[in-house]
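For this depiction, one protein chain was excluded, whereas all remaining protein chains were kept in their positions.
We call the chains A, B and C, going by the order they appear; numbering starts again at 1 in every chain.
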Amino acid sequence: MFETMLSQSTFFAIMALFVLGAITALFFRKDDKLANLASSFFAILGSLLGIAYSIAAINSDAAIFYEIKSSFPLLSFNFNIDHLAAFFIFIISLISLFCSIYGIGYIKHYYGKYSIGGLGFFYNLFILGMLCVVTASNILFFLMVWEIMSLASYFLVIYERDKQENVKAGFLYFVMTHIGTAFIILALLLMYKFTGSFDFFAIKESAGSIPPLVKDIIFILALIGFGTKAGVIPFHIWLPSAHPAAPSHVSALMSGVMIKTGIYMMIRIFFDIFTDIPIWWGGVVLIIGAVSALLGVLYALTEHDLKKLLAYHSIENIGIILFGIGSALSFSSMGMNSFAILGLVAALFHTLNHATFKSLLFLSAGSVISKTHTGNIEEYGGLIKYMPQTAFFFLVGSMAISALPPFNGFFSEWLTFQALFEGIRSMGAAYRWIFIFSAGSLILTSGLALACFVKAFGITFLARPRSEHAKQAKESLFSLKFGMAALSAVCLLLGLFSGFLSGIFNNIVRGIRLFNGYEPAFSVSQSHIININSGFSSLSAPAIFVVLSLAGIAALAITRLLAKDQKVKIGATWDCGTDLGPRMEITATGFSRTIIMIFKGILKPSKQAEIEYRDANMRYFPKSRTLVLEISDVYRKYFYKPLYNFVLKISGQVKKIQSGNVNAYVLYIFTALILLLFFAV
Amino acid sequence: MTDYSSLQSLMIAAIFLSAVLLHLTKKNSSAILLYFIQSLAIGILLFRPLAENFSLIILLMAGLTLAIKAVIAPLFFLRLVKRHQLKFSASTYLNTPLTLIVIAALAALTNSRIFSHIASIEPASQKILSLAIAVVLVSFFLIINRKGAISQIIGILSLENGIVAFALFSGLEQSPALQIGIMFDLLVWVIIAAVFISMIYKQFGSLDVTELKHLKE
Amino acid sequence: MAEIIIWIIQILILPALSPLCVGIIRKIKARFQNRQGASIFQPYNDLWKLFHKDEVISRDASWIFRFAPFAIFGATLAVSASIPIFASFLSNNFTGDILTIIYILAIGTFFLALAGLDVGGAFGGFGSSREMTVSSLAEGGLLFSLLVLSFVSGTTNLFSISGTIDSLSLASLLPVVLAFLGFFIALLAETARFPFDNPSTHLELTMIHEAMIIEYSGKRLALIEWASASKLLIFITLGSSLFFPWGIAQSLSLSAIIFGILVFLAKALIFCLAIAVIESGIAKLRLFRLPDLLLFSFILSIIAIGLTI
Partner (left out) sequence: MELILIIGSPIIASIANFFSKKRKACETATIITGAIALIAAVSAALKVSSGGTYSPNDYFSIDALGAIIITLIAFIGFAAALYSVSYLKKETAKGIIDFEKTRLYFILFNLFIAAMFLAASTSNPIIMWIAIEATTLSTAFLISFYNKPSAMEAAWKYLIINSIGLLLGFFGTLLFYTALTHGQSAVFSWDSLLLNAKNLDPMVAKIAFIFILVGYGTKTGLAPMHTWLPDAHSKAPAPISGLLSGLLLNVAMLAILRFKVVADAAVGSQFSGNLLIWFGLISIVLASFIILVQKNYKRLLAYSSIENMGIAALGFGLGGIGAFAAILHIIYHALAKSLLFFSSGNIFLRYSSTKIAKVKGMLTVIPATSLVFVIGFLTIIGVPPFGIFMTKFYILSAGLKTHPIQSIVALVAFAIIFIGFLTHASSMLFGNAPEEISKEKENKWAIIPLIILITALVILSVYLPPSFKALIDSALTKYQ
């Protein structure tokens, strides 16, 4: 069955479906309903075919390579789908399937306000771009689809263009991605310079001819370039403003899948193309991962806009993925390839998990925002009574992201922990402390993530509604609920079958050149027990699920046994005598204030208090008291603003050349002539 | 044939001197006079080959060039000067001693090793050729130095005279078609320059080029 | 057949004994304050009473408030089945891993905090906020102290750790001692004991754990009280059977099992004594002094790791 699926026509059928979706969306742009249906229909078809194709590709070991010549030199549209690329096609298609289903209902609230045809066009183009990015194997073709992906997502970010902050967010996003691409162009061209070919295959063959110093430069450039796309800490400032600005099903795709294309290319370059890896690469990636994870979750705690909070969590999870990659780099540089496979499997598993639970969270956030018309969680409260299903799906998403056992988040974090523990045990003196620092940052991050999602879920869905909007919220349409339900089921299933999945990841990673022919450091027994390093630690996902459910049932049985016929009376919450207004509940600021004060060295919070008195000169009875708590944006203040002002200062000087005086202009020509005569001759 | 070489060196000296004096004149009319002298010298040089092989075309050509350069252009400018009562040309950027220093430096540059290879074109008149290039550079500097619109135009025309002098001395065979083309071009250029000067005078009320400084950045 | 009986004892022993443990600590504290104090079986009576009382649930509460006690108690049940109490020969490589038990306990904390927020009272809110702050900082110290043991014994499976620790040479004793100090601080933080939280008061300034369960009554309050008691016993068992595994049953023989149980009870008693002494001895720390204490436990464990390898 797999061979028929793997023919070239199916792959191009997937592409054709998305192109068709884009064109029909534009074609029907006059009629909103038709445009939405057309674009979502083709997107769903395309992703279904994509899932089937990727599963077939992962299972077959045939080297799949399609080539189409182009009329331009050095550019040929060739696609190379090995196991790694097939895995990323699977992620893209899976998430875009559910987001497109979700989109059918969600786009309804844009009817009449914005151009639905435009949204459909750029949405399909965006997915097509991502599919091509993970399969392109010619440098020029890769850079083309990479920028088309950023261009399409730019237009999606500024979709609601009447809001000024969306336009600013879009601008910052497009500029940062473009600067990232400049670094990537430099890295890839350096590779071209030393291997003389534009095709990743040929570069792979002659990678040995790249001198070590140039290899390090390429590593740094690639790390910065793809790190900007992945949202790694110093280059992350575009992510918290760009992802929330896009429509929710698009920000789910962007946060869940697009930032992973950066991770894909890092794995492709560091493991597939380079052979002997110097030791310090792993250390750098680990440190960046640790910083991104820790600071990502701390900024998420300070955030009160639901989608911004989720965007910061993407940064945190990218940090966790970088732990996997960093440990794999360190192990392979020390020659311990079996442990490196463990690290990379942890990274890939967490990439898949993060894609599922982050898009689930964004979709449920989207359904909440579309019903309450505001992103600020301070104005929510009590939504679980008006939107019970969305609340349940958000709860599943929060449990998955804070790595609570039955769900998939726990198992990939567990594998990442194992990789870090192996690092602590077996690495050399200095690197051991980097591994310890990373393990510490990971455990602290997962603790703070748990606190952050208690805040996010609790303040949004529990207690009493704190604004009029929250009161009128109603449950969203069926297609939204279906999208979210499917994703929560996927989160649970991925958790349960993590044993089986690690086996699959194992042969995906062994498809990469650096690792083929090595035995992984973990084994999966029939009863789904993942056994690390022959007995160091082991775990079985289904067993945990069974034990937890049995324990729950036991608790129910005990209460049923002991408390047979007690009545349950509905009363009022304890209110010390005054009637309990909605303002009595704890707010998001209050909830995270303690943690912010503990980490005030890093976050540098600032506090502004204003008191307005009833009678100006008699300052005893305050009329109103406002408190503004801000977190200073360290990166803009100390790195990006000064850099931008420096460039502006230079252009201020350069502007003076056009002084308006003809004699000066002629003098420029005269000096140019004289200088040339002196020096060039 | 020696008298011709002394005639040539006399003429090139006249051209160079007029170019230098253009820097120093205060009045527009004397600038126009200097340009007239320069064009006259060029005309004479044009007529010299007639002495050896008389051909009607070359006579016609030389006559036409002389007519445009020496007669039409100065007349145009004199009419302009009279119509707008522009007695005094605007001042220069550098005071006189400094200008002379720069001119000396330019002359030294043209005789230096850079241009020594120019001799390979016409070994006989090596000195004259470098003097012609000196005229080019000096009149180029004139455009930078003077603030008046008319003196800038005259600077450009004297630059053109320097190039023609260089062409004559480097023995470039003059095909009549090219000569006519260049002369026609010069004529159109002088007319347009004159039209523009009157337009600028109408818009800005004076011909001082430093007025034109609104198009910044 | 004997295996199954052992498993049944293993599962039942912790929930059964945990109220006794709380009773003993209260008794010792009372003796310190020169008063008679209630009998050590008083907690059983309280539970029995609560299970048979009617229940009042707030109008604003959602299904989370109703479901949370079962999740919390279930979590403690699951953990008590997968940690070595008196027999280290039982091999449970399904759920017996350090990370698994830490994260299963985290489920309990997660639902407890949500239940605190659910009713919309002021107390529940800041209770959950303080609880999440303390537990997120304590997890680091807890994991790293247990990690020291796994590096020393070469495996993260709890049962095999307790099996290998007692055959340890004295040379590697220092890291284990440091790790135990770190672990003990984390124990006090996780089970809301003295320097972190005052279990016996309802004063807004000092209570963290009590604030979250203030709205509960009837059988749900019983379940939660029982769960926090068994969580205390879980940590005591971890402390005793991992750091001081001497006397734990290595083989299936009846005498070894009985001896193992008795030794476990003695060790648990010593732990309760230690906790009660601390509760009577020192004052509760201010909330913003807690991170320093937790950081201290984290640093201790990291030094211990540094020493092991």
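Observations, loosely collected:
Note that in this section a residue touches a chain if its C-beta (ideal position, glycine included) is under 8 Å from a C-beta of that chain, and two chains touch if they have at least 3 such contacts.
Remember, predicted model here, so these are calculated numbers, not experimental data.
Just so you know, the chain we are not showing touches A, B across the whole complex. Within the whole complex, the absent chain has one touching residue among B:24, B:102 or B:167, and that is B:167. In the full complex, chain B makes contact with the omitted chain through residues 114-115, 117-118, 120-121, 136, 140, 143, 149, 152, 156, 159-160, 163, 166-167, 170-173, 175, 178, 181-182, 185, 188-189, 192-193, 196, 199-200, 203-204, 212, 214-215, 217. By the touch rule set out above, chain A reaches the unshown chain at residues 71-75, 140, 143-145, 147-148, 151, 158, 161-162, 164, 167, 170-171, 174-175, 178-179, 182, 185-186, 189-190, 192-193, 647-648, 650-652, 654-655, 657-658, 662, 664-666, 668-669, 671-673, 676-677, 680-681.
Going forward, only the chains that are shown with their structure count from here on.
Rounded to whole angstrom, the centroid-to-centroid distance between chain A and chain C, based on C-alpha atoms, equals 36 Å. Centre-to-centre separation of chain A and chain B, using mean CA positions: 71 Å. Here the spacing of chain B and chain C, counted between their Cα centres, is 102 Å. Multi-chain contact residues of chain B (touching two or more other chains) are absent.
Chain A contributes residues 381-382, 384-385, 391, 395, 399, 402-405, 410, 414, 417, 421, 424-425, 432-433, 436, 439-440, 443-444, 446-448, 450-451, 454-455, 457-459, 461-464, 529, 531, 535-540, 543-544, 547-548, 550-552, 554-556, 558-559, 562-563, 566-575, 580, 582, 584-586, 590-595, 597-598 to its touches with chain C in the complex.
Contact residues of chain B toward chain A in the complex are 93, 109, 114, 140-141, 143-145, 147, 152, 209-210, 212-217. In the complex of the two chains, the chain A residues touching chain B come out as 655, 658-663, 666-667, 670, 673-674, 677-678, 681.
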